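The following block contains the structure, expressed as structure tokens.
Yeah, one chain of the complex is gone here, protein chain that is, but the others are all in their spots.
Now for subunit A:
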Amino acid sequence: MAALTREETEALIQEVLEVYPEKARKDRAKHIMVNDVSLESSKKCITSNRKSLPGVMTMRGCAYAGSKGVVWGPIKDMISISHGPIGCGQYARGGRRNYYVGTTGIDSFCEINFTSDFQEKDIVFGGDKKLAKLISEIEMLFPLNKGISIQSECPVGLIGDDIEAVAKKAAVEIGKPVVPVRCEGFRGVSQSLGHHIANDSVRDWILSNRDGQAFEKTPYDVAILGDYNIGGDAWASRILLEEMGLRVVAQWSGDGTLAEMENTPNVKLNLLHCYRSMNYISRHMEEKYGIPWMEYNFFGPTKIAESLRAIAAHFDDHIKEGAERVIAKYTPLMNEVIAKYKPRLQGKKVMLYVGGLRPRHVVGAYEDLGMEVVGTGYEFAHNDDYDRTIKEMGDATLIYDDATGHELDEFVKAMKPDLIGSGIKEKYVFHKMGVPFRQLHSWDYSGPYHGYDGFAIFARDMDLTLNNPCWGLLKAPWSKAAQEEQKLVA
């Protein structure tokens, strides 16, 4: 059951959009819909992957963020150079909490900001020489790196530097892959195109490096794609797959390595967690190497069991039994977690506004805890994401694409959710409004949330946030008194 009826939700959308000038209102109206689970396709109801309106406050990132921040950055033994002015890389450094095993600065490099630090003269005379020098310096200072990627920032595209030529020359000199990535921030309408560009560069420069080389295969080889190991997510997923008898050859790209990526064409099945950021490379591998891929969801026991069975269905009885064994092993544990937290969370309403997969993937986890998601939306989804979301969400719930600051504020005020799950840009606004808030990008310095172990942490975190006594102290005494009075009257 939704909190509001269909008519009420529609009226709410109209009311919220009222403040915009007419043209903006028309445009934004296309990005917001009231869910109708009977729909097969979202196209008639919601528009997505369009340029944000000037003047509204969008939460989107840029293509560089999608490539460097999301796809390339977490590969631990490669060095990603933020090519251009220093700010883009510096302000995004380590923000996603992609955990990895390794010694930073020796054999792992995710947390260090490598940048060509463009100055005026580099813009005027070009930065290619500087880039070549930077690469040889990196090679001297960090000899254990396995390869280098060059992530272009806006100015590099504007001045027309030839980073491909520099990369080719440098690759020969250092004898390692050097990958030029044309992910200038201005490309595309959001970070989404950055994911695509990053996938394409992996395809062109990395994926086929070991074609034809010997590889000891097993019939149970899989790769995890689109898991960035935020707070250890990929580890919590990997152990489940291994417990059921599969061999995880590669993790893309959280705690991943270059060798793993190069070996991926040998797997039997690609497991795709974040569809939005890695479906491109999965499609390519399906066409070129005949490797099937499937989306899975490791949030919450219901979805995990569903996914484990769906994964096992691609293999023989040995794996199918393995899946059942894993599910049976963790079910008592999960029942305990639910028994403990469900009474404290039951019936609470949640609103989400996140990125690639979470607006639909975490719905099941909240439902396992007896909570209800009343509104959800993506920063940079495409229509096929909404097609899937429609099925996950309840009827007459609210769905918003590329929501603006104003819209989110107003929706929250009207729908009064008990918890909001979104990112750091939204966090403090809602804290100040006195609404319990959890970051669902970086798990608010906690995690993992994937897998069975992750669900236990997820449930605890939601309880800690929602039932925290501090929320009661946020109201000024006089507004509290007014409320009490109202209650008495009622």
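Note that in this section a residue touches a chain if its C-beta (ideal position, glycine included) is under 8 Å from a C-beta of that chain, and two chains touch if they have at least 3 such contacts; residues count from 1.
Keep in mind that, in the parts below, contacts and distances are computed from a predicted model.
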{"item": "Chain left out of the displayed complex - its UniProt protein name, from \"Nitrogen fixation protein NifT\", \"Cell division ABC transporter subunit FtsX\", \"Biotin synthase auxiliary protein\" or \"Protein-glutamate O-methyltransferase CheR\"", "value": "\"Nitrogen fixation protein NifT\""}
{"item": "Of A:9, A:49, A:80 or A:376, the residue in touch with the unshown chain", "value": "A:49"}
{"item": "Of A:9, A:192 or A:439, the residue in touch with the unshown chain", "value": "A:192"}
{"item": "Hidden partner chain, touching residue among A:7, A:111, A:173 or A:286", "value": "A:286"}
{"item": "Residue touching the undisplayed chain, where the options are A:382, A:406 or A:460", "value": "A:382"}
{"item": "Interface with the undisplayed chain - residues on subunit A", "value": "40-41, 43, 49, 192-193, 196, 280, 283, 286-287, 290, 382-384"}
